[in-house]
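All protein chains but one are shown in place.
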Amino acid sequence: MKTLLDVIGALFLVAGTSFLFLGGLGLIRMPDLFNRIQSGTKATTLGTILTLIGATFLRPEWGIKLSLIGLFLLFTNPLSSQVLARAAHRIGVEKSAKTKVDLLVEPPGDPR
Amino acid sequence: MRKFGNQTALFVTLFLFWVLINGSLSLGTLLVGVVVSSAIAAMLPGGWDPLREFHATPAGFSAAYHFLIYFIKELIRSNIRMAGVVLSPRLPINPGIVKVHTKLKSKMGRLLLANSITLTPGTLTVMLEEEWLYVHWVTVESTDIEAATAHIVAGFEKYLEVMYG
Partner (left out) sequence: MVDLLIYLAASLAGMAFILAMIRFVIGPGVSDRIVAFDVVTIVAITVIIITALEEDRVVYLDVALVYALLSFLGVIVVARYLERGF
């Protein structure tokens, strides 16, 4: 029984780190900053959460602390990428040539 | 009286987190927890938005539960889709920033909406301005405000409306 839980946990670890790897790959392949943020935040958040679930299978007694880390990341990860995307858009970071539309028009004048 | 209830809810939440992080129930831990949590609760007379604005009714809790299930499903779906995009040799992206509208009024409801959008299929909230959200979309399917709103916002809004209004 213990071994089975260990194997499930280890598989979760591998799945989670695979998503981290895909996030890293997206970071390299995507053509502009906004798409890089997209691939960065999404893949890494799920990746970390899967890793935390895997660690919970391997050491059930750590469950509470691991879920606190997960909860924290679930709130902070999207926030930091939103703040960064906002700042990048405001200072006019170049968008990829593939970009179709941009309905966000910056107000004239100096940034706050 | 209502204000007092908000502070009590904040105190209980803080104390619970303190105990969970420490993972022990020794007298010293509990004592420090009580002192620090009550000090923080006393400094914030209005309580804390996520607790104060939450509609603590059976419908609210049920919506929160369904929201969580829906969110997890969307999170997994979004990741598999992004994995497909990143791994495909042609890199089939069609990015753009679209504008969508939300019916939510409360600060916390809007925050949760923006966060959920960021974590799901190829969308990233760039800016939140009153009831308008500007969303970067990796594969733009519609630039029309109504259609984009139905596509991006509607799924989450349904639950958040009941939870936070």
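Letters A and B mark the chains as written, and numbering starts fresh at 1 in each.
Operating definition for what follows: a residue touches a chain if its C-beta (ideal position, glycine included) is under 8 Å from a C-beta of that chain, and two chains touch if they have at least 3 such contacts.
These numbers come from a predicted model, not from an experiment.
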{"item": "Absent-chain interface as seen on subunit A, which is shown", "value": "3, 6-7, 9-11, 13-14, 16-18, 20-21, 23-25, 27-28, 33, 36-37, 40-41, 44-45, 47-48, 51-52, 54-55, 58-59, 62, 65-66, 68-69, 72-73, 76-77, 79-81, 83-84, 86-88, 90-91, 93-94, 110-112"}
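Keep in mind that, in the parts below, only the chains that are shown with their structure count from here on.
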{"item": "Computed distance of Cα centres, subunit B from subunit A, in Å", "value": "15"}
{"item": "Complex contacts: residues of subunit A adjacent to subunit B", "value": "19, 22, 25-26, 29-32, 34-35, 37-39, 41-43, 45-46, 64-65, 68, 74-75, 77-79, 81-82, 85-86, 89, 95-96, 98-104"}
{"item": "Residues of subunit B defined as touching subunit A within the complex", "value": "17, 20-21, 23, 75-76, 78-79, 82-83, 85-87, 91, 93-99, 114-115, 118-120, 122-127, 134, 136, 138, 140, 143"}
